[in-house]
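Complex shown without one protein chain; remaining protein chains in place.
Right, chain A next:
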Amino acid sequence: MAINTDKNSYTVVFAAVMVVVVGSILAFLASYLRPTIAENERFEKQQNILYAMGVNENGDDVGAVNFVPKEIVESEFANYIKEQLVIEGGKITENKDAYLIDLKKQLAAKKKGQPYKLPVFIGEKQSKKFYIIPMYGKGLWDAIWGFVALDETMTVQGVYFDHKGETPGLGANIKMRYFMDDFSGESILKGTQYAGIAVAKGNNDPLNKDKDDNEVDALAGATITGNGVSAMIKESVNLYKPYLEEIRAK
């Protein structure tokens, strides 16, 4: 069987056939798996939001995080999250699917000057209220995002960070407990300013005993990811400032 693989016409036909074959395989696979993947992503978001307000299965190991199991996350989410609000142009409405709002798209819309929606989740645990706001920003390689749970005094009750592609062992450690746990107890206020919380190198407080400095200790070797986290918190806090003012005034 001798095909002249050097002919231009053969090359073009081969390329076309290859594209069609590969395209159909991937298209078929993607549409077949989409419902399962979407469900996984939905559960993950619920787990993340619950994690920020302290509903999780963390043990004594301060390394990795342990979420509420996937099987029960939906019912736990309904239990703990009392209200889901959407802020759109200063108006606040309730929306049961607010957690599905993609903050990345909303921020992009804001940048273009289009109307955008901001979700807020109000959780309640042992009759204590948590105001959970989402965050989205960029790290060294790709997107980073997370949730921060605040109380009425704007003190952080818990955070959750995640990332798309930060370096394993370095920036990727923003989702480790020893980094995230440091944020609890810090205030996003400095006096009356919404200062956020900075990931600081050389703040001389590696155990994070000082909870009034608006700073947590940085991760060694992950400067840019850390700066990304600081910027992300600041941006989100400023974005939600009007709403947070309202909570404080209550």
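Everything that follows uses one rule, which is that a contact is a pair of C-beta atoms (placed from the backbone, for glycine too) under 8 Å apart; a residue touches a chain by one contact, two chains touch by 3 or more; residues count from 1.
The definition used in the following text is that contacts and distances are computed from a predicted model.
Comparing "Cytochrome c biogenesis protein", "ABC transporter substrate-binding protein", "Na(+)-translocating NADH-quinone reductase subunit D" or "Peptide/nickel transport system permease protein" against the UniProt entry of the hidden chain yields the protein name "Na(+)-translocating NADH-quinone reductase subunit D". For the options A:40, A:75 or A:238, the residue in contact with the chain missing from this view is A:40. Mapped onto chain A, the footprint of the missing chain covers residues 1, 3, 5-6, 10-11, 14-15, 18, 22, 25-26, 29-30, 33, 36-37, 40, 44, 63-64, 141, 164-170, 172, 207, 220-221.
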